[in-house]
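Removed from the display is one protein chain of the complex; every other protein chain stays in position.
All chains are identified by letter, namely A and B, in their written order; residue positions are counted from 1 within each chain.
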Amino acid sequence: MSTAHEGRDEHADPHLQHHFGSMAQQYDSGKFGMWLFLVTEVLLFGGLFCAYAVYRANHPEIFAYAHQFLDKTLGGLNTLVLIVSSLTMAMAVRCAQLGQQRRLKQMLAATLLCACVFLGVKGVEYEHKWKHGLLWGTRYAPQGETAAPAAAGTQVETTAAAAAAPADGGTTLPHAATGPEGLADRPQAGHGDAAHGGHGPAGPAPRNVHLFFGIYFVMTGLHGIHVLAGMIAIVWLLRRSASGEFGPGYFAPVDFVGLYWHLVDLIWIFLFPLLYLIH
Amino acid sequence: MSTHDATTAPPAAGEANYLNCSHGFRSWFFTLDHKRIGVMYLASILSFFLLGGILALLIRTELLTPTRTLMSADDYNKVFTLHGAIMIFLFIIPGIPAALGNFVLPLMLGAKDVALPRLNLASYHLYLVGALIAVLSIVQGGVDAGWTFYAPYSTTTNTAVVTLTFGVFVLGFSSVFTGLNFIVTMHKMRPAGMGWFDMPLMLWALYATSIIQVLATPILGITMVLLIVERVMGIGIFDPALGGDPVLYQHFFWFYSHPAVYIMILPAMGIISEVVSVFSRKHIFGYRAIAYSSIAIAAFSFLVWGHHMFTSGQSELMNMIFSALTFSVSIPSAVKMFNWLSTMYKGSIRFDTPMIYALSFMFLFGIGGLTGLFLGSLATDVHLHDTYFVVAHFHYVMFGGTVIAFLAGLHYWWPKMFGRMYDEKWGRISAIIISVGFNITFFTQFVMGSQGMPRRYYAYVDKFEPYHVISSLGSYLMAAGFFMTAWYLVKSLYRGRPAPANPWGGGSLEWQAASPPVMHNFTDEPVGGDPYDYSNQAYDPALGGYVLRKTEVSDR
Partner (left out) sequence: MILSGLVNTLSVRGAGVPFLATGDGTFWLPVRASEAAGTVDNLFYFIFWISLFFFTLLMALLAIFAVRYRRRREGEEPEPSPSHNLAVEVVWTAIPVLLVAAIFWFGFQAYVDMSTPPLDAYQIQVTGQKWKWTFTYPNGYVDELLHVPADRPVQLVMTSQDVIHSLSIPAFRIKRDLVPGRYSKAWFTAVRPGDYDLYCAEYCGTQHSSMLSTVKVLPPEEFDAWLREHSDILSGLTPVEGGERVYNVLGCKQCHTLDGAAGVGPTFRNLFGSERSFKGGGRALADENYVRNSVLDPQSQVVQGFEPVMPTFKGRIKDQEITALIAFLKSLSEHAPREEAPAAVGP
């Protein structure tokens, strides 16, 4: 809630809009509005989570197979980065409330920096996928060391028309990723055992693996757009804070952007395990 | 509450009010005043209603003969797609909330504006952008996927689907922001002494509507995104050849689009509650029941989307659940009808144009609602699904319901908004012509549909021709009624008698503002009280309207 302003003539407050009776009413209204907006964002992503749930329930083998192409380390790093950015954002709000102008700008800048790192890492991941043909729909065409060799009878589903070995429940999973290169540098030797970490036997990949990547790119892509929008909002806050506009009597914009930012972080915290940490 | 000298008249027409206090394009297009935003919305949605209506006349004219009358099959498919998309996304969804709600909501709360005026303006700008993008699809050759865009047809057809769906996506934001704004306003800007159950029912209606707008529209957003991504990137989510599921699209689509129909009808019901009470000079019957039923309808609306998909291959269990829930949503609506009727009982009823529309609403929505029973019941729905029976049903509820109520509200608040009275005689005549024309147009479609005539048919077998001819003739009559309405309403802006503050004797707070209101709404702080208590009003023949009786400090 707003800090004490009893005794001040509120109508002198340049930030008080004409249709509100008090700064408290204005602040409350804005906050409530931002919460409602966050609800709509949750629903927006909720639709995607539903699509994820439906496809995972119907095709568990696709998810079990394809998620191994995602780099857990990078994903984990990004998760950490966003959590830190939430911290710096919360501290920025606190600074605004206390009128600590310099710290406020530093915290905002730090948040922005974390966001840049996040997007940078995502860029690296996307680039890797692009390079190895791990894309959506008909663009799915794994190449290089990530491709299961054709000799072992695996079929890569590039189109539905391609006759394919039936999905076999993922018991012949290729070797899991050990680094940014995705599937191991080791050639598929066609040995037996299919356990994680073991030498991957060749074996048929399930059909329609591209569905996983379609979902991956849409979900992380939409999330990335929201990160970008948040960054724009933070830049806007930085500009406004340059003139010392925020302080104990008026910090609502920082507070509300902070709320938005926390949600962006929260959405990622759900995305990460669902996409990267599938068992 | 303060005392108020009832004999002091509010500022006379012609003095500075929100319409004439500033001039120029920029003062309107960048205004933060909810009243101006409401008026801009009104002008825009009526323009799109005209466009959608012309498309409807084209459809009905094409259907005068069983084969080609005016246009090719492809063109017909594009015409009905555009008709649906414009009417739904550009007219009826924003419709009452944006055009009338924006105007009256703050006034009814005795407030100076909505809570978030800049968001309100953004909402309008987004509406324009979305509408223009949507209409741009015409220039690109049109879209032929139907306003429902079912996959895989919509993902494979070679028409401007992406443009239209992107326009719809943008419009979704406009809708969300309007709803968000209304919710915040009603929570945070009620005056001291106005609890939730002291609000006029129009506000309850707008509140329930706003909840749906905020919760359901994001799903429309993500559905449009997925459709666009499917077309542009080919991710395969709805493509069976790539392992996707076309029926999943229907679930996504209807999860929004069913609640959307309650976005359309709830504000309409709010208007009827106001009009029936005022023009019967009687307290609304069953206030709490109506208030609760509005929220109940909003809640239940999220649970019934599958009733659009009974023949899609959904499991029998799902079908059963959706059918049962669909019936549950019919009860609150029925209850409202009984409440309105009871309001008229022992009232003192005057048949001004708004009341004629309200009576017409009860007739037409009664039919529309009852025909929903046929569609909610599984065995009959199998026969009636995707026939003209459905077309008739939704036109009865959306048009005979929402549009008629919209007209009631427009005529009810017209004096407030523009400070002019329209010609009452032409008002009544037009209302009757529109209602009669409507019934001729759409009642025949029930019969056609139950006889098996499928919908979205460009050509049809000969036996249905008489029905189509009757229906089309009805549509021309209806169109004539609308043109008459437009004519006398526009005329009133220039030649209408100046309106008193309270021509009808309404009890909600907007009637204590001038007609039209000053920029900041009220010159004197409005006197609160029960909005449906008319005993504190007196008719002043000199004024041609009602004034508050001289009174002590009113206790609440």
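Methods note: a contact is a pair of C-beta atoms (placed from the backbone, for glycine too) under 8 Å apart; a residue touches a chain by one contact, two chains touch by 3 or more.
Being a predicted model, the structure only gives us computed values, none of them experimental.
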{"item": "Chains still shown that are in contact with the chain withheld from the display", "value": "B"}
{"item": "Sole residue of B:A16, B:V382 or B:L493 that reaches the chain not shown, by the stated touch rule", "value": "B:V382"}
{"item": "Residue, one of B:Y150, B:W426 or B:Y476, that touches the chain absent here", "value": "B:Y150"}
{"item": "Selected residue (touches chain absent from view) among B:A43, B:L132, B:A334 or B:V490", "value": "B:A334"}
{"item": "Absent-chain interface as seen on chain B, which is shown", "value": "73-74, 77, 144, 146, 150-153, 156-157, 240-241, 245-247, 280-289, 311-313, 316, 319-320, 323-324, 327-328, 330-331, 334-335, 337-338, 341-351, 359, 362-363, 366-367, 370-371, 373-374, 376-383, 385-387, 447, 450-452, 454-461, 463, 466, 532, 534-535, 538-539, 541"}
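Here is the rule we go by: only the chains that are shown with their structure count from here on.
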{"item": "Chain B - residues contacting chain A, complex", "value": "106, 111-117, 119, 176, 180-181, 183-185, 187-189, 214-219, 221-223, 225-226, 229, 233-237, 239, 241-245, 248, 252, 520"}
{"item": "Residues on chain A engaged by chain B in the complex (per definition of touch)", "value": "17-20, 25, 28-30, 32-33, 36-37, 39-41, 43-48, 50-51, 54-55, 58-59, 62, 136-139, 159-161, 207-208, 210-211, 214-215, 217-218, 222"}
